[in-house]
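All protein chains of the complex are present and in place, except for one that has been dropped.
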Amino acid sequence: MCLAIPTRVIEVLNEFEAIVELSGVRKTVSIALVEDVQVGDFVILHVGHALAKLNVEEAKKTLELMAEAGLAVNPEQV
Amino acid sequence: MKYVDEFRDGDLAQGIARAIHAEVQAGRRYAFMEFCGGHTHAIARYGIPDLLPEGVRMIHGPGCPVCVLPIGRIDLAIHLALERGVILCTYGDTLRVPASNGLTLMRARARGGDIRMIYSTEDALKIARDNPQREVVFLAIGFETTTPPTAVALLAAEREGLGNFSVLCCHVLTPPAIAHILDSAGSGEAAMLDGFVGPAHVSAVIGSAPYEPFAAGYQKPVVIAGFEPLDVMQAILMLVRQVNSGRHEVENEYTRAVTREGNRRAQAMVAECMELRDSFEWRGLGRVPRSALKLRERFAAFDAEVRYALSYQPVADHKGCECGAILRGVRAPVDCKLFGTVCTPDSPVGACMVSSEGSCAAFYTYGRHRNTE
Partner (left out) sequence: MKTDYIRPLDLKQGRVDLSHGGGGRAMQQLIRELFAKHLGNDLLAQGNDGTVLPQQAGRLVLSTDCHVVSPLFFPGGDIGALAVHGTVNDVAVMGATPLWLAAGFVLEEGFALADLDRIVRSMAAAARHAGVQVVTGDTKVVEQGKGDGVFITTTGVGLLPEGVDLSGAYARPGDTVLISGTIGDHGMAIMSQRENLQFDAPIVSDSAALNGLTAALLASGATLRLMRDPTRGGLAATLNEIAQQSRCGIVLQETAIPIQPAVEGACELLGLDPLNIANEGKLIVVCAADSAPQALAVMRAHPLGQNAAIIGTVTDDPHHFVQMQTRFGGRRMVDWLSGEQLPRIC
């Protein structure tokens, strides 16, 4: 059961709830499972609960790795 | 959509595809199993097989918790709705799972059962608060991704003294499922698998550490992947590299959400509320030891099995159904005699056709054009 989507925290309501946003859609969700949520953080949302914070540094690194994978190949090779 | 669109980029996909093509060894076949419903769905929905070289085959394992939910458990839920008059709250996917007597939760609703689809456990709690004179039962299904939200609901119900709320717990665990597949497969079958694509959000919760025994014990590489299509492609590349160099390690492609320890807080909440069952029946796999959770004694008041004195009756699957073999990855949907005729997404017979993540459903809905070419 994996359907989960990164959403941006736009308001922290209390220790249990926050409002997140995705492409202009706002939703009140539970943050009971994640520590220290701040406005501006990205959280992975699953069935109305934030499950983890998205590490934006790692996201950047992963995209770079992916781009490298493509560049390292000589098109003639394939 | 931030952190989503970037991982669906077509150009980057072509780049990774080229790398995979360049690095697969000539004449060698690679078979990788994924057991995350999100991966099955992403692979089908984005047409990933079209980008892979012929020697690389993706096999779909039992990653869909709706698919592995046995008939007997749905029967219990239907019983509660139709005969005990509860408000039965469930996630959408379960509504069409075929149960006994030709019923599904959807058909039970048509017969007068008060069955409500919810998006979150918070909705179920709200229904309980809004209907103090009714009993509300939440059908809790899912792997380790979906279990923490149930724990949050139980703790909230206990805190508020929400006396009319209870949970029918059908949560299952991923590592025992993998072990079962590897153990029960004959050595011939196990040898067919070259590696695993680890589930994305199960791993966000449990961390990457639990897969280390598999890599070491069964000598198979595991790469945990996010489930945007680029993540899956990158993970496949990493698996090809491991296989080529004879390594069998746990690697993490989904570093933006998965760490080695996982989400400790979520793990703690689950441990507070739930404990292991001795064994649990999985649709298509039979009884698997220590593979599922039940509520702890402390939460007996919120345990629907205790509250309603439910007794589980196992029900056998259709004889012609090949789901067991398909879930283990040794048969493909088209190998099943029922596929596409008797068994379709509109009238599913077996587990794999029930949810859009099941391998048969995913193949039928998104990929059956490949079968005719």
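Letters A and B mark the chains as written, and numbering starts fresh at 1 in each.
Quick note on the criterion: a contact is a pair of C-beta atoms (placed from the backbone, for glycine too) under 8 Å apart; a residue touches a chain by one contact, two chains touch by 3 or more.
Just so it is clear, the structure is predicted and the values come from calculations on it, not from any experiment.
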Contact residue for the chain not shown (choose from B:R159, B:K319 or B:H369): B:H369
Options B:A19, B:I48, B:L162 or B:I178, residue touching the unrepresented chain: B:I48
Residue numbers in chain B that touch the chain omitted from display: 1, 4, 8, 10, 13-14, 17, 37-38, 41, 44-51, 64-66, 91-93, 95-96, 106, 116-119, 123, 142, 146, 229, 344-346, 355-357, 364-369, 372
Absent chain, residues of chain A that touch it: 1-3, 5, 7, 22-27, 45-47
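Basically, only the chains that are shown with their structure count from here on.
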Chain A-touching residues of chain B, taken from the complex the two chains share: 1-4, 6-7, 11-12, 14-16, 18-19, 21-22, 36-39, 63-65, 91, 119-123, 141-143, 145-146, 148-149, 152, 199-202, 204-205, 226-227, 230-231, 233-234, 237, 253-258, 263, 265-266, 269
In the complex with chain B, residue positions of chain A that touch it: 1-6, 8, 22-23, 29-30, 32-35, 42, 44, 46-49, 51-52, 54-56, 58-59, 61-63, 65-67, 69-75, 77-78
